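Only a single protein chain was left out; the remaining protein chains are all shown in position.
After this line comes subunit A, so read on.
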Amino acid sequence: MRLQAALFFAACLSPAAAIYPDEVNHIDFHHALLGTPSPDSTFFLKPSPASNASLLYTLSDKLLLGAVNPRDGGLVWRQNISRSVNSPAHGVGLLRGLDGNDAVVGAVGNYIASWSAQDGKVGWENRVSEGVVGDLELLELEDATATSGVRDTIAVVASEGAGIVRRLNGNTGKTVWEYKDTSGDVPFQVSSSSTEVFYISLQSAMLKGFKIKVTVLDPLTGQQTRQQILNTEADVATPESVLYVGANSASPIIVWTDKSQKSLRVNVIGTKEINSVTVDNTSGSEIRQITVHAPRKLNALPHFLVHFETETGAWAEVFHVDLMSAKVTKAYQLPYLPGQSAVAASVIDANVYFTRITDLEAVVVSSASHGILGRWDLQKPSSDIALHSVSEVVAKGKSVAVRSALFRKHGDWQLIRNGQIEWTRHEGLIDAVAATWAETDAQEDLAHELEVEGHETLYGAYLHRVKRHVRDLEHLPDWLKDLPKRILSSILTDEVSNLDSFGVARSVIVATKNGRVYALDAGKHGVVSWGVQAVGTSQWNVKAILASPGVATIYSDDGSSVTVDVFTGEIVSRIEPSNSKLHSIAVFEAQDGTSLATVGVREDGTPVTAFANEDGFLVTTSIDGRVLGWFAKDNKTPVWEFVPPSGERVVDATARPAHDPVASIGKVLGNRSVLYKYLNPNLALVTAVNEQTHTASFYLLDGVSGKILHATTQAGVDSTQPIASVMSENWFAYSFWGDVDGSESSAKGYQLVISELYESPFPNDRGVLDSATNYSSTAALPLPHAISQAFMIPESISHMAVTQTRQGITTRQLLCTLPSSNSIVGIPRPVLDPRRPVDRDPTTAEAEEGLFRYAPFLDFDGKWYLSHTRDVAGIKAVLSRPTLLESTSLIFAYGSDIYGTRATPSQAFDILGKSFSKLQLVLTVVALGAGVTVLAPMVRRKQVNALWRA
């Protein structure tokens, strides 16, 4: 026992298990996601005038601004703008950039900021007090006032009844000039040519519709030079009717259509003339969508492409603008092709190229003529609909190369280079709402057979086993065939990668809000092995995913469920929705973790059905903040009901994890007496807040009897900040933001409180039940003795979980999600021991136990960060799962980013380290063997000679 204590102490003294640099990307994977890139704010851009390398910039629907390396799809930098936006009503974001200009400017709501394009550092930021930013353009023209390389920004601010055009300095973001339009027109967009700035607003016509009003401004002073009103009220009914407003072009254009989409109206901004071009619809079906693609560069040729999409196919027409006469003429047509197609415009010097990607091929044409410059067959034609794309064309002599970033409807962002898919970013995963590890049935057969053997007689079991082994012989040839490869690979590769057979390489099933299900292979850096559209909805409220061998079932709040095959993603079965809306799903799990049955729980907390064949109790929460206890066979009246005191509202409830093995039922103290743990699998921790008095109460309930075993109230709690709680073994922890100003102590900040439950305050005492082997909650249930301690922590914790290992021998880590630093930290439990001596050094006995002096401020040690340097953003939940290795626990985090890793809270004690070389071992044995064979005859001869001499 002393030995164990000594070892434990040694383990405590040695540095806590940290992530080593060579384990990064080896044991963990990270999908740094951006979300759906918005078509207007996605572009290739060369951030540095010195280099020809370009990055792919986007502002997504989640208001994440990011730069993606087009070579490998890796994220270069990322900014979350939604944190900076404080106006609640913000629409889509805007992002603008110019080639050779190391700044991208973005605006969301009333927030407008500039970031360095190379590293994403904020250049300046601005909050508009008058309203929201309607449009944004970078001035490409250089004037005398501008310093080289820095471009100013023109922004349109839509405020109440007025439109404001501002020129913002590219370096500081300060207003250079301002033009205010108080005519009451709807501020629409801003555009610029090489000499002028155009402010485009929509003027309400007398009866209905809008007139497009173009105000021409002087770029240097912001003075209005002239104004034009286009009579478009017959065509433009809403602002959405205007298809396109060009900018930064030699001749910027406005494009709209008539109501019947029979003809296209084009106006070169600054002129009064409206060109009308009839749409040459030969497909015979109705046009669904018209998009205009034009270069956004001052020196580019004034050519543009109009893409027409119908239900079944698409074609495109290319137009030229005559700069002198402002006339628009049709140059040529890209033929109608059935299926989907996406078009993008790109510019090299003055030449404009259009890239069209259809289901089968990618084609590059020049804007000047219809000759095809490059055509590539797509290697893997996708059935997924392409929504939009951006392209970058490189001309090499006469031939061209093209890479296109194509966003598909199901959330995949693909880079197609010359017809080949270079990478795919699964941006759809950003909406993950539930996840679980898939169960494979490889071990299941064996487990079943062993179970059979366990139930048979000795002789029968023996026969069964012999038969099983004989049957297993059929795998022998394969095994022998594999043997050399296995030996070779085990010698040559390092040990850490070879743990797949220990349950480390599992796939994770992830369900997203928009009805998709993905499988991520955690053994292969989390690559998406398949993704299916399970449900055609955009609000899939998944309540639970249950994995059974080979399949996973996803339960939704409408009572429906979908069962998918975990290997192929095939939908195996489907249960149609019922009429009642579910609040949660009760899962009746067997002791070994295989799920048995589920029962839906309505929003008022009542189970949908009685669960006659289940024995036990059910604890549910209702939407109005009550906790209810039900007996198995009765779903009409609850056995007990927990209603918090008036003024309090139940915000959260947690229970111990389903798999929560306890290795030791007591805690050995320094003098080798035992403090017995209060172990009860039916415990529930209920968090209730009182917004009036700013308190948070934590109630520990017994799930069978509803008895309150322990209750504590924290004062000065900010209930708007996250309150996370978790429970495991005989302890629970919670964190909150508190401002305690008491007489004896005061603390302001984030706090982490841990409570341990013991059967008795005295060592070697098991309480009133003493050595009873079982107990009933309905009889006299003893109360636990709780020891609590609070720590001040540097930042808020939004979610808590606990590492799970196979037998619970390994010390646990408290997994905390830190939303402000975008990381996941695993706090070792020994650090959070509430028995740490306060205001004194530990005695020898306490030191032997591993206790050290209590310090109120708990700084997160850099070694505790499971996510190390990664920026794991927006995590909503962290899951943990045991592996076959006792030391190792799998961790998977989802919510916005996807992050998976392995935790070894007590170091990887059952795995050979990387320094262990099998090759060296084998070589040593071989060398020793050779030495013995050489020396043996020599020694034998010598011995014989010695005998003769004697």
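In this section, a contact is a pair of C-beta atoms (placed from the backbone, for glycine too) under 8 Å apart; a residue touches a chain by one contact, two chains touch by 3 or more; residues count from 1.
Convention: contacts and distances are computed from a predicted model.
Trainee: One chain is missing here; what is its name in UniProt, given the choices "Large ribosomal subunit protein mL44", "Mitochondrial distribution/morphology family 35/apoptosis", "ER membrane protein complex subunit 4" or "Probable cytosolic iron-sulfur protein assembly protein 1"?
Mentor: From the listed options "Large ribosomal subunit protein mL44", "Mitochondrial distribution/morphology family 35/apoptosis", "ER membrane protein complex subunit 4" or "Probable cytosolic iron-sulfur protein assembly protein 1", the omitted chain resolves to "ER membrane protein complex subunit 4".
Trainee: From the listed residues A:Ser664, A:Thr843, A:Thr869 or A:Gln920, report the one that touches the chain absent from this view.
Mentor: Only one listed residue reaches the unshown chain, and that is A:Ser664.
Trainee: For the chain that's not shown, point to the residue among A:Ser673, A:Ser760, A:Ser821 or A:Ser917 touching it.
Mentor: Of these options, the touching residue for the absent chain is A:Ser673.
Trainee: Touch as defined at the start, partner being the missing chain; which of A:Trp177, A:Phe588 or A:Phe909 qualifies?
Mentor: A:Phe588
Trainee: Taking the entire complex into account, which one of A:Ile421, A:Ala505 or A:Ala655 touches the absent chain?
Mentor: Residue touching the chain left out of view: A:Ala655.
Trainee: With the full complex in mind, choose from A:Ala544, A:Leu700 or A:Leu832 the residue touching the hidden chain.
Mentor: A:Ala544
Trainee: If the missing chain were put back, which residues of subunit A would it touch?
Mentor: 1-3, 6, 543-544, 584-589, 599, 601, 614-621, 629, 653-655, 662, 664-666, 668-669, 671-674, 679-682, 684, 702-704, 763-764, 769, 771-778
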